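Excluded from the complex is one protein chain; the other protein chains are retained at their positions.
Chain naming follows the written order as A, B and C, and within any one chain the residues start at number 1.
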Amino acid sequence: MELSKERLLKMYEDMLKIRLFEERAIKLFNKGLIRGPMHVYIGQEAVAVGACANLREEDYITSTHRGHGHCIAKGGELKKMTAELLGKATGYSKGKGGSMHIADPEIGILGANGIVGGGIGIAPGAALSAKMRGTDQVAVCFFGDGATNEGIFHESLNLAAVWELPIVYLCENNKYGLTSKADEVLAVEDVADRAASYDIPSEIVDGNDVVAVYEAVKRAVERAKDSGGPTLIEAKTYRWEGHFVGDPCVYRDDCEVEEWKERCPIDRLGELLVEEGATEEELKSIREQIEQDLDEAVDFAQSSPEPEVESIFADIFVD
Amino acid sequence: MELSKERLLKMYEDMLKIRLFEERAIKLFNKGLIRGPMHVYIGQEAVAVGACANLREEDYITSTHRGHGHCIAKGGELKKMTAELLGKATGYSKGKGGSMHIADPEIGILGANGIVGGGIGIAPGAALSAKMRGTDQVAVCFFGDGATNEGIFHESLNLAAVWELPIVYLCENNKYGLTSKADEVLAVEDVADRAASYDIPSEIVDGNDVVAVYEAVKRAVERAKDSGGPTLIEAKTYRWEGHFVGDPCVYRDDCEVEEWKERCPIDRLGELLVEEGATEEELKSIREQIEQDLDEAVDFAQSSPEPEVESIFADIFVD
Amino acid sequence: MRELSVREALREAMREEMYRDENVFVMGEDITEHGGIYGVTQGLYDEFGGERIRITPISEAVIIGSALGAAMTGMRPIAELMYIDFTTVAMDQIVNQAAKMRFMSGGKVEVPLVIRTQGGGGRGSAAQHSQSLEAWFMHVPGLKVVMPSTPYDAKGLLKTAIRDDNPVLFVEHKMAYNFTGEVPEEEYLIPFGEADIKREGSDVTVIANSYMLPRALEAAEDMVKEEGLSVEVIDPLTLEPFDEETIVKSVAKTGRLVVVHEAVKRCGFGAEIAAKIMESEAFYYLDAPLERVAGMEAPVPYNEKLEMHGMPNTDKIKAAIKRSCYVK
Partner (left out) sequence: MRELSVREALREAMREEMYRDENVFVMGEDITEHGGIYGVTQGLYDEFGGERIRITPISEAVIIGSALGAAMTGMRPIAELMYIDFTTVAMDQIVNQAAKMRFMSGGKVEVPLVIRTQGGGGRGSAAQHSQSLEAWFMHVPGLKVVMPSTPYDAKGLLKTAIRDDNPVLFVEHKMAYNFTGEVPEEEYLIPFGEADIKREGSDVTVIANSYMLPRALEAAEDMVKEEGLSVEVIDPLTLEPFDEETIVKSVAKTGRLVVVHEAVKRCGFGAEIAAKIMESEAFYYLDAPLERVAGMEAPVPYNEKLEMHGMPNTDKIKAAIKRSCYVK
């Protein structure tokens, strides 16, 4: 095991932070405090965390409609995220963006995105910029299986391959795109096969195994920094909740969900940590700390002011 | 040789018809009688003819900005084509479309297209329609190497694969997309490799060998009729002229052009025909007949009336 | 008479047309078991099966492209784009292909294609899921643009759209699916290009459609009570073709015109109406300048207060009516 216990504990903490954040978000949503569609990341935590464990603050990510996990894994602040979900002036986007538009460019988060494939178009630009500016920054582009059927996926990978950009394409194949089963709408079983269209390396990884994700992305990031160009990684995973909060999930059966719950990425890492010598106490205290941080984040968000209505005209243009 | 001498002669005639049509078109263009950009098909004749030799009137094709050859191969009328190039009321589109919009839906030509990839989006719809109506019609979708970098290429092949549509995707890889060299902008050497993204069969064929094209498309058409779904065929070929008439061709050198001229698809078929017992006389008389038909077509076009200006408001909607 | 919701009315229109004509079919994302993201196709998959209620990949460009190809070759597809905001990934196929195909071919093809989509704000869906983009499509010759508000209109117009041999963009509103209203059992169609006077009045004309129509009607009600003003409210129903005559006649009577739309004001359809009015005899009847009540010139914000601030509402319509009538 290359990863130290400390690093594994940090991953555990981040994954749990995502899980618990999403649980809070669902509660807030069900209380009617969150508007619009909200997509939670529960079940997929190992992907965001395993990937971002390879990144520095200055590296970039682009995210999706299901973006809370990516944001937390890249270092996003719970307070600002929660405040954004509640549409508050103190939120990441001053309440203008909501769940699908959380961004923190200062730490390389180039935005969640409401358009399937939207971020896939943007990511190679960040990688190009890094390359042109001569830095060793890399970009990780997160997207779902469904997004790989959008034309922009193809254009983006082709461009990145031709320009040999420092970018990692990370597909989270959770078997569904909204209500459509991947095998109904996706012509290949493994998205990774699509790398052949761009003559780039690809890898399939167990998306519920944070260490496996970490290692695959590590190889890809190293390749990227080494002027080796893009890599396509497919992480096989599953979302436990519906597509959006409130989804009746008529398109899948409960057994499937239960099966995947048994492969919980967080429990799995917990077990590994125990093997590595972590105590149940340690893990419990991590959880408690997160719960406390989340209490604070929710308090912060709830007690924060709404934006002034005049602010609708701010932030459209740089003056 | 599965193909009879008669069929080969017909192919020879069609290929020569395309070649001589394009030569006339260039002359008319240089006389200032044709407006807008015009893209000629010289050098690629074997692809259109080899492919369309497998099709019946009721089968469909979608074409491109470089569409004259496809149109002739599918049975388009020289008079109406020439008249359209000259913008006359007797042209295929009554002078409204010009070179990039020749269509003859009655014989399955669903249109040339000014948008790179435009027809790639439409073709699966024709195949779907055939399938839903329970006919055994097939669609052949022509496009260039450059077009395979447009997102619609990807969406179309994925859809056709998932729906198992009776369609043949026929990429004419002529090494350039306008002024860009395929290897500068296309991440794979062989477009055929892109079939892997859709789990469909593919084939690479010498696009200057009409018999090879014929046979490859034959297999694909049979598969399509047999509910075997789409095939991607890549025909390696070359355009002798510039991208558009008037192109200074600064992006390629003359040697390359000369090399490819030595692989002239028409001469090659001519030689084969001679081997098969055709006489030079026969071939000559084919040429003479075509020249005569083209004389007539040009006369027809030139003596045809211009459309009435009021006709600008006709043909927008079906009343 | 029985009451239906807009959602039910739309579903019934498709159902009836699918029984009437076997070439009619529906394709789009999530329209099968789930019944579409706003439930419009619910039940149709069970009734007609996956051949005629076709789930597609998330590939909007080829959804429209393949629907177009099918329409050119004998079918009558209804293609659903989940949000009008997603027309942006299918614009070539809508604008350069479907709209112009007949013209470019010199009238050789027919394109009986319906694109159903929905737009508008009000649910906190933020900047990429709340736009009102109908004006873009009005700017494209070759497309018809339909935007119903009531269940009755939704059903009758959708049936007309399905029978039309031209590409029709049919724009629903996410907040209007639950609107209810009377819908007869008997078959009826609503012709394109005939505006509907939803309420007669003599002092001022208000044009409003989609989600804004009920707001305009409410404002009209209030104006009688509060100011004794008699407000005529007209729903154009179809933006292309556009029934200029009914509006000019109304303005000839009232001398005042307020146009309401949710889309961003700049270059929205209110601008076109302003120009049309100026170019018509109505210009000479106008006793006050035209008023536009429209979406603010900002992306749609997530926060509810901000979002509501940016959208037209009953109060803003009332204020515009009063300005138009020089009532303080």
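Here is the rule we use: contacts are C-beta pairs under 8 Å (C-beta built on N, C-alpha and C of every residue); 3 or more make two chains touch, one makes a residue touch a chain.
Since the structure is predicted, the reported quantities are computational estimates derived from the model, not experimental observations.
Taking the complete complex into account, the chain left out of view touches A, B, C. Touching the chain that is not shown, out of B:Glu184, B:Glu222 or B:Glu280: B:Glu184 (per the contact rule at the top).
Of the options C:Val24, C:Ala263 or C:Ile321, the residue whose C-beta touches the omitted chain is C:Ala263.
Among A:His70, A:His101 or A:Lys236, only A:His101 touches the chain left out of the display.
Note that of B:Gly69, B:Gly87 or B:Pro166, the residue touching the chain absent from this view is B:Gly87.
Touch with the chain that is not drawn comes from one residue among C:Glu17, C:Glu33, C:Asp85 or C:Asp203, which is C:Asp85. Summarising the interface, subunit A meets the missing chain with residues 60, 62, 91-97, 101, 103-106, 110-111, 113-115, 117-118, 120-130, 132-133, 139, 151-152, 155-156, 158-159, 162-163, 314-318. Along subunit C, the points of touch with the absent chain fall at residues 61, 85-89, 91-92, 94-96, 99-100, 103-104, 126-128, 133, 135-136, 138-142, 240, 263-264, 266-272, 274-275, 278-279, 283, 289-292, 297-299, 301.
Interface residues of subunit B facing the missing partner chain: 34-37, 84, 87-88, 93, 95-98, 100-101, 113-118, 146-147, 149-152, 177-180, 184-186, 248, 250-251, 306-307, 309, 311-313, 316.
One rule holds for everything that comes next: only the chains that are shown with their structure count from here on.
If touching chains are joined by edges, the resulting network of the protein chains shown connects every chain directly with every other. Spacing of subunit A relative to subunit B, judged by their CA centroids, is 45 angstrom. In this assembly, the C-alpha centroid of subunit A lies 36 Å from the C-alpha centroid of subunit C.
Between the CA-based centres of subunit B and subunit C the separation comes to 40 Å, rounded to the whole angstrom.
Residue positions 151-152, 155, 158, 162 of subunit B each touch two or more of the other chains. Touching of two or more other chains is recorded for residues 56-57, 59, 61-62 of subunit C.
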